[in-house]
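As you look at this complex, bear in mind that one protein chain is not there, while each of the others sits in place.
Our next item is chain A:
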Amino acid sequence: MNATTMDSDTAPPRETAPGQSELSETIFRYLCFGAATLLLAALAGVVISLAIGGWPAFRQFGFGFFTSSAWDPVQENYGAAGPIVGTIVTSVLALIIALPLATGVSVFLVEFCPRNIAKPIAVAVELLAGIPSIVYGMWGLFVLAPWFAIHVQLPLMTDSANLPGWLSGLVAGIPNGANIFTASLILAIMILPYMSAVFRELLLTIPSQVREAAYGLGSTNFEVVSKVMIPYVRRGAVGVVMLGLGRALGETMAVTFIIGNSHGFPHSLFDSGSTIASTIANEFAEATSDMHTAALLALGMVLFILTFAVLAVARLLLASEKH
């Protein structure tokens, strides 16, 4: 009984000669199985080697590794709190900047844009994704940072007496444009194409009857978008956010160039800081002591878990949206 149901499930009736075809089928199946498991094995290998490599740091510092902001390669005292906070702050800020832009771009392309220019705009946005991260970094360091220092930071600093206390605290820092905020700005530009591409596809899944019905009831454009379309893809939109977050968390080179690279907690929006990825990129090549290497591998493990969790949640939400 079982055997027959399985047969009917996995092997549809064949018309070719049984012997040869069965052999090639088996080989084909094993090849596919091999490809799939190889990927999983590689993933497991990465996790295991990160865990083994980082273990000395976890053992030495215990839970304090996650709460201490000390990072002193001379005294061999390491804590991941500074880079963890820097990573989360820059990624969330980048999301806050990129989300309205991504929404605007995709709604415009789907809803309002004339068909003949929708394509070029979509391609242009997607081209942003093709720019290598180091190019963003160089642009950030040599163009954005000086511009930001002269046109934003210096005026704010000279005016700081007129600003309310909390705001002047928020914008305090060295006026050279290398800080948490400019890093987030670069990140926002980098995650924008991913977010808008997925968001656009989500909007395209809305049945046209839904939109037409809303227009038929006399809704304005704004009402259709804000009350019908976006609520319709709500869950998927959360997935888009998570996708952007996942990408922002691990971005390395561009951030390393422009975040200012100081360990410890950033004290303001315009203060320099560091992220997990930037710390690893900066120090791994020259880490000679075993504990230094272990601390960096442990950081890598933390980043892996963070990114993995975010992407897993994103997949779940997107899957439930697509039914």
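Criterion: a contact is a pair of C-beta atoms (placed from the backbone, for glycine too) under 8 Å apart; a residue touches a chain by one contact, two chains touch by 3 or more; residues count from 1.
Assume contacts and distances are computed from a predicted model.
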Omitted chain, identified by the protein name its UniProt record gives, among "Phosphate-binding protein PstS", "Carbon-monoxide dehydrogenase medium subunit", "Lrp/AsnC family transcriptional regulator" or "Uptake hydrogenase small subunit": "Phosphate-binding protein PstS"
Residue, one of A:G54, A:P193, A:G236 or A:G260, that touches the chain absent here: A:G260
Residue in contact with the excluded chain [from A:G54, A:G177, A:P193 or A:G300]: A:G177
On chain A, residues whose C-beta touches the chain left out of the figure: 70-75, 141-142, 145-146, 149, 174-178, 256-257, 260-263, 272, 274, 278, 281-288
